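Of the protein chains in this complex, all but one are displayed in their positions.
Read from first to last, the chains carry the letters A and B; within each, the first residue is number 1.
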Amino acid sequence: MSFDKKTIMHVAHLSNIDLPEDKIGEYTDKLSHVMTFIETLNEVDIEGIEPMTSVLDLELPLRKDEVTEGNIVTDILLNAPEKNDDYFVVPKIIE
Amino acid sequence: MTALTDLSLTDAQRLLKNGDISAVELVKAYLKAIEDAAILNCYVTICQDKAIEQAKQSDLRLSQGNARPLEGIPIGVKDVFCTKNVETTACSKILKGFIPPYESTVTQKLWDAGAIMLGKLNHDEFAMGSSTEYSCFGPVISPVRKNGETTAHVAGGSSGGSSASVAARLCLAATATDTGGSIRQPASLTGTVGIKPTYGLCSRYGIVAFASSLDQAGIITHTVEDSAAMLTQMVGYDHKDSTSLATTTPEYHTHLSKDVSQLRVGIPKEYTSSDMLPAIQRMWEETADMLAHQGAKIVEVSLPHTHYALPTYYVVALAEASSNLARYDGIRYGNNISNSTQLIQRYRENRAQFGEEVKRRIFLGTFVLSAKYYDAYYIKAQKVRRLIRDDFNTAFEKVDVLLTPTTSGAAFALGEKLDDPVAMYLNDLFTVPVNMAGLPAISFPMGKDSAGLPLGMQLIGKPLGEQTILNTAYFLEDARGKIPKLHPWWLNNTSKGM
Partner (left out) sequence: MKKKFTIEGDKYIWEAVIGMEVHAQVSSNSKLFSGASTDFGGDPNHHVSLVDVAFPGMLPVINGYCIDQAIRTGLALGAQINLYSVFDRKNYFYPDLPQGYQISQFKYPIVGEGVIQVHNTDEDVFSVGIERIHLEQDAGKNIHDLSPDKSYIDLNRSGVALMEIVTKPDIRSSEQAKSFFSKLRTILRYIGTCDGNMEQGSMRADINISVRRPGDPLGTRCEVKNVNSFRFIGQAIEYEIQRQIGILEDGGHIIQETRLYDTKTGETRSMRGKEEAQDYRYFPDPDLLPLRLSQQHVDELKKGLPELPDDKHERLVHTYGISHYEAAILVEDPKAAIYFEDVAQKSSHKLAISWVIGELFGALNKSKKTIDACPVSTENMASLLSLIDNGTISGRTAKDVFAKMFETGEEPTRIVDREGLQQVSDTSAIEDVIDTIIANNPEKVAQLKEKPKLRGWFIGQIMQQTGGRANPQLVNDLLDTKLAQ
């Protein structure tokens, strides 16, 4: 498939990235090219094959229910561009 | 006498232990070399004071006889490893100024072993790229050039700062990460040694994530022995990483052996292609001959789904990346450039700081995960991934290691492949299948093309087969013979005008 303008606008919306109008063409061209490349996967016979998420065949390790972290508010907020009174701050959210 | 920066890591260790050189001397020599090689753009942060302070501590320990395994060894760190109180940017505008209040497990292990951080190394933004041209700090210039030419070449990627800094002798070793070839391809292009261990052997804790199911830390060094010494200190179970392998690992460097007489070496036939450089084809055959000559058995094997590894990789890696990079919004940390009073606009403006390649990958990853296309792309890729892994399992029933070239070509000129993402992706053709299957692999220099650019060979091991590939590379490195020192052309170009 080719990446059309609508598709680009949609994924830019989903990923919350500002996309100037004059850049859209470049993205559709390059991504359509990549999609053609990706679609060679259609040649593979995947009948009866289970998807593989991880190469590891391990048990999920479990943590004990203990409080081992916290009370590091200085570290937590150290890099915050906007903060106040131990809170992160963002423009007003309208719900 | 050899310049301090010409020593191998293992040599430096010996001289430090004997008191022939001091850690402070060594660190200062490297800091000077880094300064003189500014044009290569390898380092994005230099930790001068901290490094000298650490070196003094190392000298004290060395003099007191309680030196640790890597005491006083100056190294560079790829800027995706979070380093406590030292800016970590992933070479992205969005993380400029980020000071982690924590240390990655791998680097912590290295500091605990006595290594010294010279600084943070350049790479493709969020480790996405094959040429280190996609960094917000500008491209890395390879210390390697064609014979008699001055055209700037790429040092490979994404760990281009790591490979270039080792090749130009700006550190004894450099940490790196490998998601689809980001350690091995740059090592190959710069004539250095790069090893990516089995998935899960090095903790991912504190490493800026690209694709979680593929990312793995490793090391780039001058020699195989150096890689073995470094890797020994980097691996190990970490309870902070749910995908960490709980396994005991040997001291790789003390178990090194050049005996390959019992080795069964697989040559995957799908890795040959008509457009492969004759020099690479020849090097591949010669390398196999060297092994056969020592009694190793050379076997042709088949990895039938090789051709599909790259498209599979792009679907899987970009899907994961699109989600892993969702946290970068300039709200809790990172660079906020938005004055908007609209929350959504703040997200959109801040996240527009990602470079073009990163944006392309996020868009593509978002697309393949979207409800309508999930089965057609993501699930399909997950299935093909299993087939690729099964191919390797089958091959490893017959052989102990696989031998392939690391890349299908030598280093290319800066800017050459920037306009064609697929051409850039094809750089990783021989390295990507390894990540899909989570296997260990090493790249080491074995030859040169007609213009004198280095070419690397790759050895792929079974899961946890690090010792075997290190040993084989150790033998081949010796059989190959010494590589002449690079001519430091960059020293003439340190003027500020550049």
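Some points to look at:
In this text, contacts are C-beta pairs under 8 Å (C-beta built on N, C-alpha and C of every residue); 3 or more make two chains touch, one makes a residue touch a chain.
Just so it is clear, the model here is predicted, and its values are computed rather than measured.
Touch with the chain omitted from the figure is made, among B:L4, B:C91, B:M128 or B:V208, by B:V208. Only one residue from B:S22, B:N41 or B:S104 touches the chain missing from this view: B:S104.
The omitted chain makes contact with subunit B at the following residues, 80, 82, 88, 90, 95, 98, 100-102, 104, 204-209, 211-213, 239-243, 319-320, 322-323, 325-327, 329, 331-333, 341, 343, 347, 366, 369-371, 374, 378.
In the full complex, subunit A makes contact with the omitted chain through residues 14, 16, 53-54, 56, 58-73, 75-77, 82, 84-95.
In the analysis below, only the chains that are shown with their structure count from here on.
Rounded to whole angstrom units, the spacing between the C-alpha centres of subunit A and subunit B is 23. Considering their complex, residues 97-99, 101-102, 199-200, 213, 239, 242-245, 305, 307-308, 310-312, 314-315, 322, 326, 329-336, 340-349, 351-352, 354, 359-360, 362-364, 366-368, 370, 377, 379-387, 389, 420-422, 425, 436-438 of subunit B touch subunit A. The touching residues of subunit A, when paired with subunit B in their complex, are 3, 7-8, 10-12, 14-19, 27, 30-31, 33-35, 37-44, 46, 49-56, 58, 60-61, 63, 72, 75, 78-82, 88, 90-93.
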